[in-house]
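One structure is given here, and the rest of the page talks about it.
For this view, one protein chain was removed and the others were kept in their places.
== chain A ==
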Amino acid sequence: MQDDRPVVGVIDYRTGNSQSVVHALNFLGVPNRLLTSPSDLDGIDRIILPGVGSAGTTMTYLSEAGWPEALYARVIEGRTPFLGICVGLQVLFETSEEQNATCLGWLPGTVRAFDGADVRVPQMGWNQVHRTSAHPFLAGLPEAGHFYFVNSYYADPADAGDIAATTEYGLPFTSAVARGNIMATQFHTEKSGPLGLDLLERFAKTPQEELCPA
């Protein structure tokens, strides 16, 4: 029997928590592979960029392995469905206040630090995610679902159309973005219990024309 399920590639760089994402995909029965270099992209139908590191260090490791160019070709030009998680969301923007990093720049905007005068930093724990766009990726999200966040920085998109969900932490911030085939969550979908697994499953299994209409 031919297996035509999409194969998900999980980018593995030194500071990511790629293995946690792989554990979740295995649990969901999603065919997947760890990608240690762009040459591993052959046969990969969808790409996940996880992250627990800092933006500057993450960009350094990604650049050393040649990922920015390879991902640009596959995701921006080739329209491969892409999911960024946590720092994997932050590096999609132009710059980050963290280590003054220059990031991938796929989405206009910058990444800012939470203000320690208002809230404890990092934000750590379960917070509510409110859907704000009609993008199909988040269509199954419940009204008041809690997801796990661990972050000191948050994205501030220049184009409000990219904002897919918001969350309150001292101020309302962007907790998910979605533009066509580019999807990303600030929260850790792979560590957010059954609700998080639902989102990962949706990204991995929904037919591409339904998940990210052109």
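Assume a residue touches a chain if its C-beta (ideal position, glycine included) is under 8 Å from a C-beta of that chain, and two chains touch if they have at least 3 such contacts; residues count from 1.
Everything below uses one rule, namely that contacts and distances are computed from a predicted model.
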Undepicted complex member, UniProt protein name, chosen from "Monovalent cation/H+ antiporter subunit D", "imidazole glycerol-phosphate synthase", "Cell division protein FtsI (Penicillin-binding protein 3)" or "cytochrome-c oxidase": "imidazole glycerol-phosphate synthase"
Listed residues A:W67, A:Y154 or A:Y169, member touching the removed chain: A:Y169
Sole residue of A:N32, A:S133, A:S192 or A:T206 that reaches the chain not shown, by the stated touch rule: A:S192
Residues belonging to chain A that touch the chain removed from view: 14-15, 17-20, 23-24, 26-27, 52-54, 57, 87, 116-128, 146, 148-152, 167-170, 188, 190-194, 196-197
